[in-house]
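Shown here: the complex without one of its protein chains, the others still in place.
After this line comes chain A, so read on.
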Amino acid sequence: MNNMIIGKYVPGDSLIHRLDPRTKLLLMFIYVFIVFLANNEWTYGVLTFFTCALLFLSRIKLSFIIKGLKPVLWVIVFTFLLHVLFTKEGNIVFQWLGIEVYDKAIQQGAFISLRFLLLIVVTTLLTLTTTPIEVTDGMESLLSPLKKWNIPVHELALMMSISLRFIPTLMEETEKIMKAQMARGVDFASGPLSERMKAMTALLVPLFISAFKRAEELAVAMEVRGYRGGNGRTKWRELTWRGIDTAFMILLGFLAIVLWLLRS
């Protein structure tokens, strides 16, 4: 569980860290679409270069990202193999035990795995360089036009930021309770099913109780301090859109155009 890096924030002061969260959200959102523009060596090359540049600018250690991506790596390998084995286009490259592998299949498999990898790297990069609070602030700001249609944007953002805020706390709590029960002879890793069920109760009951208690305390604490929804509420952290953010959006538009021109 500790190896998962998706959803974890790595503190830093790089260019990417300092971008407005809205820029990063838009960047990610648009990126998800323009990835699909790529369909040949050139376009994938440009896209990979762009992604690597983002990685470089974020100043996050490459080894850290590679290690964190390990859990999804097998999905990528699996996708690749699936394509290689089942696409039957182009010329046969080799034949073995009745399995025929075509050159187009290898190419397609490689492209699709690469697309997958790029998408994951970019979304991971967003969460690695943006605090959850910034993400929700950004979301709230981007979605605020929806308020016109009575969509409770502020409340949704608040729910999201509270849940994000409590994920680490709950993880910590889980670890603590697991340790306490392990000290009482619980074995979470092995044993017959009935004992494992018991082990899960010994973990989940205290976890739920503490979560409910926390929720209640939080609600009381918010009410005591006069919280009553989003109307007229000002923000302590104001988002500021700077020149560099505009520059990044232009760069992204430029990337889209290049991809459009280069695709076959």
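Throughout what follows, a contact is a pair of C-beta atoms (placed from the backbone, for glycine too) under 8 Å apart; a residue touches a chain by one contact, two chains touch by 3 or more; residues count from 1.
Please note the rule applied: contacts and distances are computed from a predicted model.
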Chain excluded from display, named as in UniProt, from "Formate dehydrogenase subunit gamma", "Amidohydrolase", "Cytochrome c peroxidase" or "Energy-coupling factor transporter ATP-binding protein EcfA2": "Energy-coupling factor transporter ATP-binding protein EcfA2"
Among A:18, A:61 or A:88, the residue in touch with the chain that has been omitted: A:61
Residues from chain A at the interface with the omitted partner, ascending: 2, 10, 60-61, 64, 67, 173, 176-177, 179-187, 201-202, 205-206, 209-210
